[in-house]
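Removed: one protein chain of the complex. Kept in place: all other protein chains.
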Amino acid sequence: MNAGLIAGAVLVGIVVLAALVSFVWTPHDPTLVDAAGKLREPGGGYLLGADKFGRDTFSQLMVGARTTLYVGIVAVGIAALIGTPLGMIAGMTPRGWLSELIMRVNDLVFAFPALLLAVMLGAVYGAGTLTAMIAIGVATVPAFARVARAATMQVMVTDYILAARAAGRRRVAIAVRHVLPNIGSMLIVQASVSFAIAILAEAALSFLGFGTRPPIPSWGRMLQESQELLFSTPRLALWPGLAIALAVLGFNLLGDGLRDYLDPKLRRIRAER
Amino acid sequence: MILYLLKRLAVLIASTAVAGVAVFAFMALLPGDPAEIALGVNATPDAVAALRERFGTDRPPPAQFADWFGGLVHGDFGTSYVTSSPIGPQIGDRLGVTAVLVLGGMVIALLIAVPAGTFAAVHHRNPLGVAISAASQVGIAIPAFLAGILLVFVFAVKAQALPSGGYVPIAEDPQAWLLGLLLPWLSLGLVQGAVLTRYVRSAVLDVMREDYLRTARAKGRGRMGALWRHGLRNASVPVVTVLGLQLATLLIGAVVVERVFVIPGLGDLLLNGVAGRDLLLVQGVVMVLVVAVLLINFVVDVTYAVLDPRLR
Partner (left out) sequence: MRRIGTWIAVGGLLLATAACGGGGGGSKGGSSGGQAASLAVGFVAEPANLDFTSTEGAAIPQALLVNVYEGLVKLDQDGKIQPLLAEKWDVSADRKTYTFTLRKGVTFTNGAPFTADDVIFSLDRVKKDWQLKIKAQLDVVDRVEKEDESTVIVTLKHPSNGFLYSMATRLGAMFSRTGVADLANKPVGTGPYQLGSWKRGDSILLGANPKYWGAKPKLPAVTLKYFKDATAMNNALLTSGIDVISAVQAPESLQQFADPNRFQTVEGTTNGEVVLSLNNGRPPFNDKKVRQAVRYAIDHKALLDTAWAGRGQLIGSMVPPTDPWYEDRTGDYPFNVAKAKELLGGKTYTVKMRIPNLPYAVASAQVVKSQLAQVGITADIEPLEFPARWLDVVFKQGDYDMSIINHVEPRDMGIFADKSYYFRYDNPEYGKLLAAADQGTEQEQIDDLKKAAKLLSDDAAADWLFLFPNLIVAKKGVTGLPKNGIAEAFDFTALAKQ
């Protein structure tokens, strides 16, 4: 166990906890407009004060954590579910035409970054959390495919796989029984790092108005809405900004720490990816 | 090497064609008829039909695609339905601005990352090296637009030292051009520099563990000397990859910085096009961005092959 891993786990744990608690309890209704409480100073049940609509910042941050995790889980889920099998196929048949095709398509998808896809999807279907998640997810597929492929190629030359192949096991069985468990740790590491990137992407999209719709709290939009008050009430920008930074830091540290913890030798593969 | 190059070139061309089809098909999904949009909300059916004929949008999609893609090959992006001005020059202008923005940002990123990353690797056990690693972790976690907002707040609004935004063409006023770009470059460069520092550090660390470096050091070369002579080439392979990835995502990623600093770049043009339902413009910008990324990938792959012949 290293310090980074612990720090990462704690930060991520806080975000998850805040999100889970927000389902059953927040200090105040995070979307309730209260003119009397406009720009309320911190204190008196409002731990971090309120925004210009009189909405409790702390409650908004808690529900914002939910939005953040929601986007991250769905986006990373899409990427992992599509990218992993493709990468494994490519890794198990490294010289075949299928592998070549997969990796070329992969390169092509890579040419559509999350922001571009989100703007395009938003233009067609209307911007919102769903389009943002799908866009970020699809744009993350190549990262998963590449990691899965690289790890699979390493696993494929190990003795037990060679033995399994010699024993005439079917490929699907080998993939599920032997390859997947062995590349799992790499995928978890990649998921953690992708999660961090997804959080940043959601924030950028919300900033541009292509992310989560108002009034659902989102850290990115809180930051965007706080801009006009940066001069007079900087804390409104401080808290969501800090939340984003700490969450991203947490997932990155978690990813790095997990990598070192699970398999120090795997460092190289990732670095060369 | 030549065979490899030809193969990669073929892949590049095929990818571009497939991307063209994908982008065109996607845009066809956009709700709304360009002719109706161009004519506003109370156009007569006759006027719409006439305009459709002028735009050529009354023809079957494959014919439209052939026209559009054929034009692209010749550098003709068509004429916007909304602004009735040619699209190519607009994209050209904006691409130039974004390129300057992104490249400047990457230069700053490199200027930060190479020394910082190398230092952090060489001194990975001493407190300063650890501090650099930690700082880079924090840097990665800050969204580029937040960095931009903070930089504007500190250097432009509070200190009144630099302009808060706007873009002055270099031909018009080189000094204003430079001053106007400093903060945008920094916003991109600091964040990307943090990302890059990690990769430089990890690449240098890996190289330092290699046998040839140990050998060189055993022969009496200094640590930095050995690294300089033998390690740099090998360490640069993963760094070049990451650099390529960053460049590729930044072309569109810079849009947030363009928004904060009111810079008329390509991302800004794209958002305008989307807001104004300027279909052909959006199509053109997306295509340019995609092809740019494909080209960058191509260059990275080839550079890779030059740096490390085993990868061919």
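The first chain written gets the first letter, and so on, giving A and B; residue counts start at 1 in each chain.
Rule of thumb we're sticking to: a contact is a pair of C-beta atoms (placed from the backbone, for glycine too) under 8 Å apart; a residue touches a chain by one contact, two chains touch by 3 or more.
The structure presented is a predicted model; accordingly, all values stated were derived computationally and were not measured.
**Q** Looking at A:Val33, A:Leu81, A:Leu98 or A:Ala173, which residue reaches the missing chain?
**A** Considering the complete complex, A:Val33 is the one touching the chain left out.
**Q** Would you indicate which residue among B:Leu110, B:Val152 or B:Val286 is in contact with the undisplayed chain?
**A** Selected residue, touching the omitted chain: B:Val152.
**Q** Could you tell which one of B:Gln64, B:Thr83 or B:Asn234 touches the chain left off the display?
**A** Counting the whole complex, the residue in contact with the absent chain is B:Thr83.
**Q** Residues of chain A in contact with the chain that isn't shown?
**A** 31-33, 35, 38, 52-54, 123, 126-128, 209, 213-215, 227-232
**Q** Name every residue on chain B in touch with the hidden partner chain.
**A** Chain B touches the chain not shown through residues 31-32, 37, 39-43, 47, 82-85, 90, 93-94, 149, 152, 156-157, 159-168, 172-173, 175-176, 179-180, 259-262, 264, 268-269, 271-272, 274-278.
Basically, only the chains that are shown with their structure count from here on.
**Q** What's the distance between the Cα centroids of chain A and chain B, rounded to whole Å?
**A** Taking the mean C-alpha position of each chain, the two centres sit 21 Å apart.
**Q** Residues of chain A touching chain B in their complex?
**A** 104, 107-108, 110-113, 115-116, 119-120, 122-124, 196, 200, 203-204, 207-208, 220, 223, 227, 230-231, 237, 241, 244-249, 252-253, 267-268, 271-273
**Q** Provide the residue numbers of chain B that touch chain A in the complex, in ascending order.
**A** Checking each residue of chain B against chain A gives 11, 14-15, 18-19, 22, 26, 29-31, 137-138, 140-146, 149, 153, 157, 199, 202-203, 206, 237-238, 241, 248-249, 252-253, 255-256, 259, 267, 270-271, 274, 282, 286, 289-291, 293-294, 297.
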